[in-house]
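Sharing a structure here in structure tokens format.
Apart from one protein chain that is not included, each protein chain of the complex appears where it belongs.
As written, the chain order gives the labels A, B and C, with residue 1 at the start of each chain.
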């Protein structure tokens, strides 16, 4: 077992464990990037990392601050235009895993990265979709990463930027989406999963320091639990060492 | 004045004179290629030659047999995908002059390079469109090159591969085409031009060795003549020397 | 056999902007993280252009500065943040509080890429599989659907974007504007072909023979270029692969500057209005070039012979 660790370190380790060797991953910046590089250093040396900036098979020598850092280019397998990234790789069905985060995630895995409040008179203007709307539609599965709180996990998001499993009453099948959508939501307290059949997010696994009721308090709807709750192992000393000394030595994202 | 010359040499010289310095030309293989390289050696050093294979600003060191010869690549300004050639350059309206030939050219400048006879039971199966259909639609103007004969210049082509000025009764404007279509037809006996307003091919200029009646006999409809017929100068000694010693020394296309 | 220059396209940044960017224009300064031409944006600010419709996938610091300087009437975009570092606060003040008012038109990245692709191909629209289930079409009437004539499927469609002027920063170009780029390519080719006018800003002016020595690297042909500006370090704080690194420290520093209107005004006064051109901008920051200059990681060669 590891020593003391931060919530971000736990999330990065849990996210890394979601990746299988040989997969093709569409990587976002921040925690997803830490997770992918941690997985690559551990059990998944053959991950192919694709960034929306056009770098394919990137092998970043330093932690990129942005999704278009020059370190993603140097030594990568391919650099292509963004039209190719979105048309051939993403819409073309070549991406196995996509990572997404958001200011709000709702009961059906819909994500809001556009506005808090109304679109025309927003309380908070967020960055918008970027590539997220299409990652959510086309990646074979997506993994969501977000800190758990009632504001971040409302019953329904203020604005659907990236579609989950039920959008204004319509299922992914009715909407003609090819990817299977969010399968797992990794938070700082627990893992939620999408329930087969209903498409609803349910509690699937607790962290060593979490309780079922503590998680429920941080979710804005009546969160149901899987019949058998798994428990997630804390970061190992090896995972923490890699994160702290190799992957994010300046603690840009590990707060 | 030059010495003896072949019909192909005359046509290449006349075609070269159609090109203005600085123009962007979509080059076909054979006589058009000779003409472009002759023009580049004479009055139009700043022609930009584009080949449908993707070579832009080519400076062929030898006469290419095909439109995709390696000599078109070496030392060119740009090599791009065929999607870019057709979408960005041609459909995008960046081509000023296109050269086209054909087994049949009719009264309205329609070209047939598909079949002689019916499509389903052809007497002669020709190569088909290649890039011609879109060159005819999108180049700002096109120059046609063909040997004059009643079979090659029928009242109506058996199959419209590349649109002229009236297609099955419809004008280019009605068909929504952006380029102005064929403006000049260079043959081995005369130059035909498109008449403003009617869109019909009419006799515009005679070669030193041609007569008006001789031309009419070789055209499959009642060919009308411009009010004042121009006469075309024979190849100069300099033009012939360039063609014979530099541009097509092995007489691949100058038969 | 090479064609000599027929026109004098090589001009100063001041002249390029004066001739090609007018009040009310639809302007694109593209570059996805890589090769964002801050030098051009600063000159547009200095020349006090107004009522521009600014289009870019990521408004980034470059449009945050232009919005703060009062150049923009409208923003067309797909992701408005300061990646890894925070928000674009001038943008947020405009959208959240109308300070100053700013019209917005919003897509996903793929939607913006598709709009440029349609513009470059002279098509009126581009089809996509996207937006089903999202609220973006309710926020933007220009996100529509099109019916496939083969399968009957209903796909998303976005309209062509044909800017008045696109400014593209490149690693090297010749005097005619034949421009070569390596590393991230973004959507620059599509934006340039879609545009009425194109300004190429280059780190290095090279002889035509350099371009002709590796024609597969050419991203933008000179025939569509109206002006060529030679401006080393013109992309800072963005980067130019093989020339200088991204100034991540400045991106992080932008967060508190952008958050405070007084600091932002002071920044523009010192680094934009307070200098005549990019050379003076660089001279203001003495250690900058040593800190960011690229190390050497040379590619191999390939044989173009036959």
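What we mean here is this: a residue touches a chain if its C-beta (ideal position, glycine included) is under 8 Å from a C-beta of that chain, and two chains touch if they have at least 3 such contacts.
Every value quoted in this text rests on a predicted model; they were computed, and no experiment measured them.
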**Request:** Using the whole complex, pick out the displayed chains that touch the missing one.
**Result:** A, B, C
**Touching the absent chain when the full complex is considered, from B:32, B:60, B:163 or B:235** = B:163
**Asked** Out of B:17, B:138 or B:218, which is the one that touches the chain we can't see?
**Response** B:138
**Asked** Thinking of the whole complex, not just what is shown, which of B:41, B:67 or B:229 touches the missing chain?
**Response** B:67
**Message:** Which parts of chain B face the unshown chain closely enough to count as touching?
**Reply:** 29-30, 52-55, 65-70, 73-75, 79-83, 86, 90-91, 110, 114, 119, 122-134, 137-138, 159-163, 167-168, 170, 172, 175-178, 252-253
**Message:** Please output the residues of chain C touching the missing chain, sorted low to high.
**Reply:** 122-129, 142, 144-151, 153, 155, 157, 159, 171, 182-183, 185, 210, 213-214, 216-217, 239, 241-246, 294-306
**Fill in**
chain A residues touching the chain left out here are 21-22, 24, 40, 45-48, 55-57, 59, 61, 70-71, 73-80, 84, 87-88, 91-94, 178
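FYI, only the chains that are shown with their structure count from here on.
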**Centroid-based (C-alpha) most distant chain relative to chain A** = B
**Request:** Please work out the Cα centroid separation of chain A and chain C, and write it as a whole number of Å.
**Result:** 29
**Item:** Per-residue overlap in chain A, given as positions that touch at least 2 other chains
**Value:** none
**Message:** If a residue has to touch 2 or more other chains to count, which residues of chain C qualify?
**Reply:** 189
